[in-house]
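Here's a structure for you.
Presenting chain A:
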Amino acid sequence: MKKTAVRTSALFVAFAFLLSACTQTNSGPAPTTTTNPSPTAGSSNAIPIGIALALTSNVALLGQEGVAGAKIAEKYFNDKGGIDGTPIKLVIQDTGGEEAGAINAFQTLITQSQVVGIVGPTLSQQAFSADPIAERAKVPVLGASNTAKGIPEIGDYVARVSAPVAIVAPNSVKAALKINPNIKKVAVFYAQNDAFSKSETGTFQETVKEQGLDVVTVQKFQTTDTDFQTQATNAINLKPDLIIISGLATDGGNLVRQLRELGYKNIIIGGNGFNTSSIFTVCKALCDGVLVAQAYSPDHVNEINKTFRTTYLNQYKKEPPQFSAQAFAAVQVYVEALQALDKKSEISKLPLAQLRTELNKQLLAGKYDTPLGEIAFTPVGDVIQKDFYVAQLKVDKDGNNGKFAFLK
Partner candidate 1 sequence: MDITLFVQQFLNGLSIGSIYAIFALGYTLIFSILGIINFAHGALFTLGAYFTYALMGEAFGLNGLLANAALPVKLPFALALILGSALAGLVGVAVERIAFRPLRRKRADSLLTVVSSLGVALVIVNLIQYLVGAENYTFPGNTYGNLPAAINFGTAEKPIPIRTVQVVIFGVSVVILTILTYFINRTKYGKAMKAVAEDPITASLLGINTDGFIVLTFFISSFLAGLAGTLVASSVSIPGPYFGIAFGLKGLAVIVLGGLGSIPGAVLGGVVIGLIEAFVPADYSAYKDAFAFGILFIMLLVRPQGLLGRRFVQKV
Partner candidate 2 sequence: MTLSEALASEFPTYRAFFMKPPIPLLEIKELYVNYGGIQALQNIDLTVNAGEVVTLIGANGAGKSTTLRAISRLINPRSGQIVYQGRDITRRPAHEVVQLGIAHSPEGRRVLARQTVLDNLELGAYTRSNLAAVRADLDRQFEIFPRLAERRLQLAGTLSGGEQQMLAIARALMSRPKLLLLDEPSLGLAPAIVLEIFSIIRDLRATGVTILLVEQNAKLALERADRGYILEAGRITLTGQASNLLNDDLVRKAYLG
């Protein structure tokens, strides 16, 4: 009689397992379809590329931008004939904002959807968690928005197209000095609960010191904060000539707005988190003049960016944000590496494991002309990007139309 409870619980465990097993069989061999299938996506021999980004949770916005870029890439390259006639097919899995969600998405993509490679995940913290899974399974991963230190070092199969902050950040400080050579006092703000902002601010502060400038205060905030009155007045009291903000678009934009409303008139530099047009919806007209160093500029002159930008503009009625461009570039790297590989040995004949390994080697070796400009990879898998940009936000008076204007 004592066994009843144990037996029952064992039954429940079995039931739970069964539940997941059933759903797996239900989904059958047909792998996940994208939510926006391209014309050729139905064909069974399409090459699956995994997209593991956040579509839900509080980082959903970033993930949604990435997915938009990747989908444009899918259509663009399939329209151009795919890989020697074989189309690619994006398999999109939501990672949510959690580490576990990223791992689950990776697992599903690797074993169930049998993808050749993965683009993602959204957050660096998620990458630290999920990338080792791909590494162990020997599946290439391209980070499209992971900029924290140490990501490519996770393993041989991990690379990224998102330039790490250390490279991008200094450009904007130089641009600011070009606009106002008399800058002396600098106030620095950063979001201390955001891994990316935290490492970015380090780079900013080093750059400021290298330029012989004086950091008068470092103010911390959280990405979930909304009110910055205290930090802002603290900084303004010290009369800085330049304020550098490392944060995400919403909190950063809010901070800009409150700084301006409280009477700060000098130059503001925004970090990489400002690289999205959603910044305009936060600070509207008050964003005007903010400098942002970019890994991407919609104004970049090359053929592929022109097409990308036009497509994006047509579809979403606004300039493509950096995360979309980076996701596009990541898909492009896969496509072009697959094409190159296909020329050496027909990829449809390669077993999946070998294809993944070969693909990883190939993609690290190649050079790509992407909407980001020309990129290549270091042996460890970090991106080598030729062009960086400093843009100044230009917003019209009523705050409804904003764009990133290129500084050169």
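Everything below uses one rule, namely that contacts are C-beta pairs under 8 Å (C-beta built on N, C-alpha and C of every residue); 3 or more make two chains touch, one makes a residue touch a chain; residues count from 1.
Here is how the candidates were picked: all candidates are chains of the complex that A comes from, given by their letters.
Being a predicted model, the structure only gives us computed values, none of them experimental.
K.L.:
Of the candidates 1 or 2, report the single one touching chain A in this complex.
P.N.:
The single touching candidate among 1 or 2 is 1.
K.L.:
In their complex, what parts of chain A are in touch with candidate 1?
P.N.:
56, 58-61, 64, 192, 217, 219-222, 224, 226-227, 229-231, 233-234, 236-237, 249-251, 253-254, 257-258, 260-263, 278, 281-285, 316-317, 398-399
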